[in-house]
Structures are given as structure tokens and as C-alpha cells.
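First, the structure itself, so that you have it in front of you.
Yeah, one chain of the complex is gone here, protein chain that is, but the others are all in their spots.
Our next item is chain A:
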Amino acid sequence: MIAMAPVFCIIVPLAAAFASVVRPLPRPLVGLAILVVLGLTGMTVAEVWQQGAHRIPVGGWQAPLGIALVVDGLSGALLATTALVMTAVLLAALPEFADRDRETRKGWAFWPLAFLVWAALNAAFLSGDLFNIYVSLEFLTLATLALVSLEETAEALEAAMRYALFALFGSLAYLLGVVLLYAAHGTLDIALLSQADLQGTNSIVAAALITTGLAAKTALFPFHAWLPPAHAGAPAPASAMLSGLVPKAPFFVLIRFWFDVAPDLPGEAALQFIGTLGAAAIVYGSVLAMRQTQLKRLVAYSTVAQLGYLFLIFPLAGGDGLSQVWSAGAWTGATFHAVSHALAKAAMFLAAGLVVHAAGHDRVSAMNGLTQSMPMTAFAFGLASVTIMGLPPSGGFVAKYLLLTAAFSSGQFIWAAVIVAGGVLAAGYVFRPLSRTFFHGHVQTVAVPRRQQAVPLTLAALALLLGIVSSAPYAFLQTGRPIAAEEGLE
């Protein structure tokens, strides 16, 4: 039964979503669903910790005929991150969306969509089959699309439409690539494909399509245009999911593809090219974040920048670098970044949501005097900023430190410069709202109870904690990695 815990991490959120379609769940049941999925995620993580990585054949059919789920350190860590962020998001959404006398459009639609996003993320993180990943990502995209269009504004609808076009382009490109691989190798299973000989025109075209499609879905520069309006236009709890968790799913698939399926395929030029796009995202996203006058837009542009770091994994750990001592550090740095950014960014969006709610508007000036009026939220925003800037002792620091050491050990100083510059730029865009929290004269129109303020604060504290007790998560992430990783964190 414990071995089936990962499967129930998909089943239970789905069941909760179906139930909420029929009728919005009362608060105690929402709480129960959250607790059950949290427990199941905990059991999954414990199982990986004790037994190591393992596969679950769905339907009892072995690959290539059937689909296999893969539970290893990376999927376990992302499952756990998803569970923590989703718990915070659902708790933060209760006041806005739950328990009305009369069912409303938003109050009804949010709950099934949120539980579906949770199920879709877990499905994507557990999948070991390229076509099943396509189905899971489509599922995720459609659910997030509906969340983007939840606000009744023309901008939100336009943002959703733009997101739909980018995401569908990404899905199609990915699917084309998967079809080509299946036609050549007769299997969709990641483990079986990793044993196949991936070479020649077919594999290169397939890999290019898969990478382009997933990069568009991860909002890598220059495919980022859909992200800021979509993430800034959604209700704050939805933004927290969209910005913190959702882009991590296509990125996770990219890692699976480049490090498990085709580690030998990419040439040095391709790796450097992807790294350059990541660097461009860091600089461009940060500069635009500095210029924003709307608080949620600023946080959304910060996501564009922070997602850029993830792609430094390719020049630092991919290709020939995979056999080098620094590769493990770079790989873990990027995956560590995925986790800590998820926690910090969700905290930041939830905090921003409270600020906007209290002030009644979305301009950066809503932060004025926040240390006086809402100290807990101001502190949450500050703590999350520490991780975003990559200052010690946060999870973001550990991630960037690992990437930085890998850049130095491999002699690729240019990436080290980008990482450092990115940290300085991040300080530039978070100090603007942060410094305002010390101003006088906050105009607070709505009082926000402490219970609600505690939610983003807890998430931000977790992101920080990840940097303080980093060795256990570091070791956990390595579980099931094909190449042993002892180097990196001393």
C-alpha cells in the first residue's frame, strides 16, 4: 500500500476536483483533502529516502507496451514542493473563494481547477513515458489557462489567449518530436529510449522540436512574452501556482530528456546557445522587473529572470560536461533553484496578493508603510526576496553557489558573471518595493487577519530553511541519478 502512495498523489487531488465540480467542498473537506495529499507526498518522499528510486508499471504492463511511473529524488522533491506550495495556495484562497451563501462563478471554478493543477503537476513529475508526459502537460496547460482567465477583465482574457497560443505551439512541437522518436525507436519509455542509440537526422530534429516546445512552455526568453500578463492578471493564489510551480513541469521534462534520454546527443554549440537564452532571460527579465509600476507585474517579470537560471544547467552540466566532477553540482544547483524559487515566488505572490487586497490597488506604492501596518506580510516579502536575490543562508543562495562553483570549476567564467550580475539585478528590483515598506503613511482600506498573513510567511521561511539545512535535500535530490554526485557542496 505504501508503494502506491505516489499513485494516490494523483488519484486523491483528481477525486477532490471531481467532487468540487459537483458542488464546492465545505472547508473541513478541503482541509482533509490537503492533509491526505500532504501525507501521501510525505510517504512517497520517505519511500524514496529509504528504498531509493523505483518504477511503478501502470496497469501491470511493462514498458514498452505500458506506461511506467518513475519515482526518484528529483520527482520526489518536486512532489514535495508542489504539496507545500499547493497547501499554502489553497489555504490562502479560502477567504476569497470559499463558503458563499450562493454559488458564484469564481467560487465554483477555482476549486476544481486548483485540485486539477495539483493532480496534473504530480502526474507530470511522476511520468516516465514521453507521450504520457504530453498528455499530463496538456492537462496542466488547460487547467492553468482557465485560472488565468478567472478575473473578469479584458486584459486577463487577452493574456489567457496569448498563453494558449504559446502553450499550444509548445505542445505541438513537443508532440511532433515525440512522434519522430517513437517512429524511429518503437518505444515512448524514457528508460528504454535512454538505451536506444539516439543519433542522426531524426533524433536531432526530434530533440530540437522537443526542446523548443518545452522552452516555450517554460517561458524561456524569447518565448517569455505570455508570462507576465498571464501571471500578473490571475487572482493572487492562482498566480502563486502559475509562477512558482507550473513552469517547473516542462523544465523537469527537459531535464529528463537531456539528462536521462539523450545525454550524448547535444553538441557544445547547442548547450551554449540554450545557456545564452537563459542568460538573456536573467538580464532582460530583471531589467523589465525594475521598470514595472504594478506590483504583481514586477513579481511576474522576476519569474522570467529566475527561470533563466534553470537553463544554465545545460552549458554547466550537459553533454561532455556530464562526466565531469562539476556536473553534479551544476545539476543539483539548477534543481535546487527550481525548488527554492517555487517556495519563494509563491510566498511573494501570496504576500503581494494580500498587499493589493489591503491597499485596494496594484501599484508598487501599495507597499508604502507596510512594516507598520502589516509587519508579517512585509517580513514574508522580505524573506522571499532574500531567496530570490540568492543571499545566504537561503535556498536560492545554495542553488546559485552550486551553479557558481560549477561555472568556475569548468572554466566557463561568463556564466559565473551572469549569475553574479543576476543577483545584483534582483536586488535592484526587489529593493524598490521593499524600501517602500519603511515609508510613512500606508493607506490600508481592508484589514487582513494574521492567520492569512502567516501563510506567505511560512512559505518564505521554508525557502530560507532550505538553505540552512541544505545537505539532506541535496542528498535526496541525487537519489536515482545515473551518475553519482559527491562533489559540489562542501
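Quick note on the criterion: a contact is a pair of C-beta atoms (placed from the backbone, for glycine too) under 8 Å apart; a residue touches a chain by one contact, two chains touch by 3 or more; residues count from 1.
Everything below uses one rule, namely that contacts and distances are computed from a predicted model.
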| item | value |
| --- | --- |
| Protein that the absent chain corresponds to, by UniProt name, given "ABC transporter permease", "Tetratricopeptide repeat-containing protein", "DNA-binding protein" or "Multisubunit sodium/proton antiporter, MrpB subunit" | "Multisubunit sodium/proton antiporter, MrpB subunit" |
| Residue, one of A:21, A:168, A:225 or A:265, that touches the chain absent here | A:21 |
| Of A:26, A:66 or A:392, the one touching the omitted chain in the full complex | A:66 |
| Identified contact with the non-displayed chain, of A:180, A:262, A:281 or A:364 | A:180 |
| Contact footprint on chain A, counting only the chain that is left out | 1, 4, 7-8, 11, 14-15, 17-18, 21-23, 56, 58-61, 64-67, 69, 102-106, 108-109, 112-113, 116, 119, 123, 131-132, 135-136, 138-139, 142-143, 145-146, 149-150, 152, 157, 176, 180, 182-184, 186-187, 200-202, 205-206, 208 |
